[in-house]
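Note that this complex is displayed minus one protein chain, with the remaining chains in position.
In this document, chain identifiers A, B and C correspond to the written order of the chains, with residue numbering beginning at 1 in each.
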Amino acid sequence: MSRKLARISVIAALLALVMVAIVPVSSQDMGEVVPPIIVHSVTQAERPIEYETTRLVVENMRELGLEVEHRAIPWAQLIDEIWYSRVEGEGRAERPFQMTHWRMVGRPERSDPDEFTYNLFHSSVRDGGYNFVGYNNPQYDALAEAQRVEVADKEARLDLICEAQQVIRNDMVNAYFIHPLTPQVVNTAVFNPDSIVSQAGIGVHNFWTWIGIEPTTDDKTLITSTTSFLNSFNPLEIAGDAPSRVTEMTWDRLMRINPIGVAEPWAAESVVWEDPLNVVVTLRAGMTWHDGEAVQSDDAAYSFEAALAGTTQTDEEGNEEFRPEAPDYHPFARNVANIEIIDDLSLRFTLKTPSAAFETSSLAKLNLIPKHIWEPIINDLLTQDDADVDSIQEEIPIGSGPFKYVAFDVNEFVFLEAFDDHWARPKIDTWIMNVLPNQEATLGQIQSGEMNFLWEWPGDPGVLQNIVAENEHLDLFSAISIGFNYFAFNVRYAPFDDVTFRQAVAHAIPQQFIIDNIFNGLAAPADSFVSAALEYWRQCDDLPTYDYSIEGARALLESAGYSWDDDGRLQYP
Amino acid sequence: MQQDAMAREGQSGKPTARFRQGSAIRQLWETNLEVFQRDKMALFGLLIFAVFALVAILAPQIAPNDPLNPLKNNNGDWIKDAMPYWLAEPGEDEAEGYTNTFLLGTTNIGRDIYSQLIHGSRSALLVGFSAAAAVAVIGTVIGLLAGYYGGWVDTILMRAADVAFGIPFIPFIIVISAFFDPSIWNVVIAMALLLWRDTGRVIRSQVLVIKEQAFVSAARVSGASDLRIIFVYIAPSILPLSFLYGSFAIAWAILTEASVSFLGFSDPETISWGYMLQDAFNSLALSREAFYWIVPPGLCIMLTVMAGFFIGRGYEEVLFPRLRRM
Amino acid sequence: MNRGVVYYILGRFLQSVMVLWIIVTLLFLLFRLAPSNPLASYIDINFTKQQEAALLARFGLDKPLGEQYLIYLLNLLKLDLGETFSYSGKSVMDILRADLPNTIYLTLSSLLLAYAVGVLGGIAMAALRGSAIERIGTTFTLMTRAAPQFWVGMLLLTFFAFQLKLLPSSGIAPAVVRYRWETEWDKLLSPVFWRHMILPTFTLALYLHGLPLLLMRSNMLEVLDQDYVTMSRLAGYSEWRVMIQTAARNAMLPVLTALTLGIGYSIGGNVVIEHVFSWPGLGRTLVRAVQQADYPLAQGAFFFIALIIVFMNFIADILYSLLDPRVGASAQAQVS
Partner (left out) sequence: MTILSIRDLSVNYATQDGTVQAVDGVSLDLEEGQRLGLIGESGCGKTTLLKAIVQVLPRNGRIAGGKILFKGMDLLQLPAAEMRQLRWREIATIPQASMDSLNPVQRVGSQLTKLLRVRGGYSKKAALKRAADLFDLVGLDTERLTHYPHEFSGGMKQRAVIAMALALEPSLLIADEPVTALDVIVQHQILEVLRELEQELNLTVMLITHDISVVAQVCDSVSVMYAGRIVEQAAAEPFFSSPAHPYSLGLQQAFPNLARPRDVLVSIEGYPPDLREPPSGCRFAERCPFVQEACHDIDPKLEAIGDGRAAACLRSNEMDVLRVQSEDPSLWQRVEVAQGLSLAEDGQPPPKSPPIAMKGDLDAPLPATISAETPPSPSQWGEVDDAPLLELQNVSKRFKIGGGLAGLLRGDKEQTVYAVNNISFSLKRGESLGLAGESGCGKSTTGKLLVKLIDASDGEIIFDGADLAGMDDDSLLTFRSRVQLMFQNPFEALNPRFTLYRSLTEPLIIHGWKDENKRLDRVIETLDRVNLRPAEVFLDKYPHQLSGGQLQRVVLARALVLHPDFLVADEPVSMLDVSVRAGILNTTRRLARELGLATVYISHDLSLLQYTCDRIAIMYLGEIVEIGPSDQVINNPQHPYTKALIAAVPVPDPTIENPPLRIQEGIPRPTEQFIGCPFAQRCPDAMEACLTVRPPQITDENEHTAQCHLYGEHRDSPKLERQLP
């Protein structure tokens, strides 16, 4: 419907143009009118907040004399029209996307700026990777690579990170608007509020809370819920937000990101860097898998080998192509050149290139998997050329984490029990996550006590505040997230290939208004891809600001030679 | 001698002006009139439609606010979750920096529910009537063809109907809506593709009956062509049936559109009652106990749908008088 | 049971199979026409063209359409609906196997309730025709039929679940209970399950009872002035016998055929109801699968829903042919 309207108006616009052209009495020198712009977002049904925000911004952009259509489509379709439609011609949609609402969720491993710094903007990941906006800036690439290898000197790395942020902010590649304060509601009648840990940039729904939270009643059961499917529980797959919550509890890791966002030894007793390329890891003694087998260094080694495993194939054009069996984790192990087993408990990793992020994004990222279970599976997969680990789902997965699987139904729930033999046995006995897409139901349950820990809330935060206000047994926790919501421009094409234009649009985003009215204050203004939550990495001199001001935006455009025709439509210089 | 006189009298002036042709259309018109004269409920239904139609046409004039743009208070902030003025505690609005004039309050992001309700009538009627038209026309044509020609035409069409009966209706629409851009027209298309089945079958069986009636054979004996028989003799008798199913189709269309929008497969740019409910549901109006938001759209849907039912039943009573027992 | 009936049932069966086949074919084509990319849910940072190609191959999406169709049919015969896009290592059947029973329980229970109430109510309405009760009754029924189910569901939900906290608001049981269920039986024997079933069933039944009730009413009115009813009056049977034994039995028959429609709408209704009460059934799965562009899953759910409908229709037909001796006698056509 709206699309039709747009088309019609386009035609109308063109006709009008022709008229103007014919009528000699035309206005001053006339550039070409900026063609209609489509701004994408998910549907209101899926994520009301994102939809409303986008709507608002579109309204404002129209103030700039732009023809703007707000195209709200289901996530699955959005993926198509954005992720798979970056470049003219290759897209699955009719044309490449122009501008879209997008969001990066906070994950513990993202506590190190590396992932965002590199993956979001490095030109090497323009075609397939996260740099879907198509930013291509050699100077920036240099920065991104540099911060990666700057292992020794944290200060120096900070400078690099800051500079990177400056560049991106100036170029206005992405218009950041907020870091959500992910709101969580805990039933403090059954849990001791002091035992709840808040992890920087993640919130209270984190590993430390899960193992540390103290039940105040005899029923030592934590019940939470998710709105998304629990697609799979697979130590070699990053299935999604909710499942990764579960996997990080059931599979231990050599290191873990601690509440202040720094990687610290966990399953590893010690992590010792012999030099920038070699690190020796020693496992804790006496750890066992959920099936009773002992956890040993060859398991640890295999956890990385599995991630590295893969077959090399040649496609029809004849160029070589390496296909990892665990595509999700392969990148995090890619940098490992060699693994040497020293004894039952200790092993040495040798890296290809020095990497500052190795601890955070590798040692603290890869799950430890039992070799005796996975070796056969991987070997079998290596023989098939059209299947990878994504096609594997154990009946009852075996890990070595503080929680172990009892039962799960991908569509419905997962039921975990504390693993008694774990050296850091949780204080709760049972951990249950229900799939509960229906927010009304979620609210109903958290109030009735059917659920006692609400950690995911796509809906209107205001409601949570009301609920908490009404029920004194509920407390609201919120922490500024590593993740952020922003508008991504496809900088490959006009008009978004012009920095000034992008900056003007940035000016048209009423940041504070959105926070106040749409997020009910449960969000912090964002000006960079590095969240304020990561205090260390934000110790930079101020980044340029883009205050909300339509006039400012228009002025900016005018200064850059843009003009408006008689009907107030924006024209290129 | 006597009848000669009459014959002459017959020629004088415009004889036909004096003798009604009893044309099919006029008959139809009379049947329709009869429906609404005989059945007060049907008349009531018609009234409801009339009112909503009026509202729909004048929506922009009637609606106090834009249905999509959130209302702002003096500080330029959205007026969220405002109660209807007849429910809200007085003075609250001044405190918030606006004057509460909202008959049904505002949504959680400050849209005027009442205005949405009014604009909702548009898509409801649009979907309702276009779908009904599509269903009735397709069903009638298919029914006529299948019934009159019989044989393989009949077989094919009726098997098609069986298939249509086997396809789950709402799921089908969901899939359609997901595949094409969300729009109320998906509902219309899907209904046109599926719902002709009921109409088609009934009309077919009706045609089978009429076709066997003596006056049809009489027409054939006096040399009437197939087309003439279909259109002059059979069609007029079954058209009321099409109306009957048409009016039921209106009801179904509106209901279905509501369900589909409720599931979030509708175009958020076009306000419909179903969309409002979806909005309310997703914005947790239930927990807010914002009944002023939940109840009105539902009632409107119910009312229009019932209007369809009433009219449909009105036709039933006239077409199948045996039901006329009260 | 005369030969006619046997023929009839046989024919009906053939027909159902054919219908199913056509539906399946349409389904196949429909999902091949899907605009958005089947692999959307496979989005991944470090995906390469080759990997996509591999994935396409994995789901057999690279083969020519005709070949795909044949494979599809063959697999269908083995009830193999392929892999889902969004659950790794899960086949569509795995998912649906869990959903199917839930949907069936909901459908059957609500249908039974609806038709029991509907038929009895219809008889009552016919008996009370012209009375105020009848007018009120029928109007109420019309209202329940006209009100959007999900809306009614929402209201009931707020009232019984959120306000009174009498009944659970969603799902089929809390996980604490459910993880102990080994078999369907455990589920069926668990009172918790039935408590969860009350609201959705009631909502659905409330909507469904209209069709049989109104139909039964008009059929009764029609049957009541048939000669054989007059006859049994003349024969001096009590009004009750006349109503129930003679009239109702005959009036029932068309209602049975209406069951066909009933099921259609009920399953359609399920989608919405299951959504409101987050009832883990085919409907809910379908909706979410479509949203996630998990086409094999959506296709599978759709297929099963259609399967249920066609099957139920078949049952309805057989029931009819057993209850009405005239069916199958159509072979003895009259000539004059």
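Points to keep in mind about this one:
The rule is simple: a contact is a pair of C-beta atoms (placed from the backbone, for glycine too) under 8 Å apart; a residue touches a chain by one contact, two chains touch by 3 or more.
The structure presented is a predicted model; accordingly, all values stated were derived computationally and were not measured.
In the whole complex the chain that is left out makes contact with B, C. Residue B:A224 is the one among B:L68, B:L103, B:A160 or B:A224 that touches the chain not shown. Against the chain not shown here, chain C presents residues 3-5, 7-12, 14-15, 225-228, 230-238, 241, 246, 249-250, 253, 323-336. Panel shows chain B; residues 2-3, 6-7, 9-11, 15-16, 18-24, 27, 154-155, 158-159, 213-215, 217-224, 228, 232-233, 236-237 of it touch the chain omitted from the view.
The working rule: only the chains that are shown with their structure count from here on.
Counted by C-beta pairs in contact, the busier of A-B and A-C is A-C. Residue positions of chain B touching 2 or more other chains: 178, 263-265, 281, 286-287.
Shared contact sites, meaning residues of chain C that touch two or more other chains, fall at 35-36, 157, 162, 275-276, 290-291, 293.
Against chain C, in their complex, chain A makes its touches with residues 46, 74-77, 79-81, 83-84, 92, 119, 125, 128-130, 221, 223, 229, 231-232, 234, 237, 239, 313, 315, 321, 323, 327-328, 330-331, 385-387, 389-393, 406-407, 409-413, 415, 430, 432-434, 436-438, 440-441, 444-445, 448, 450.
Chain contact summary for the complex, chain B toward chain C: residues 159, 162-163, 165-172, 174-175, 178-180, 198, 251, 255, 258-259, 262-265, 274, 277, 281, 286-287, 289, 294-295, 297-298, 301-303, 305-306, 309-310, 316, 320, 322-323, 325-326.
Contacts from chain C toward chain A in the complex involve residues 35-37, 40-41, 43-51, 53-54, 57-58, 83, 86-90, 95, 98-99, 157, 161-162, 165, 168-171, 174-176, 178-179, 275-278, 280, 285, 288, 290-293.
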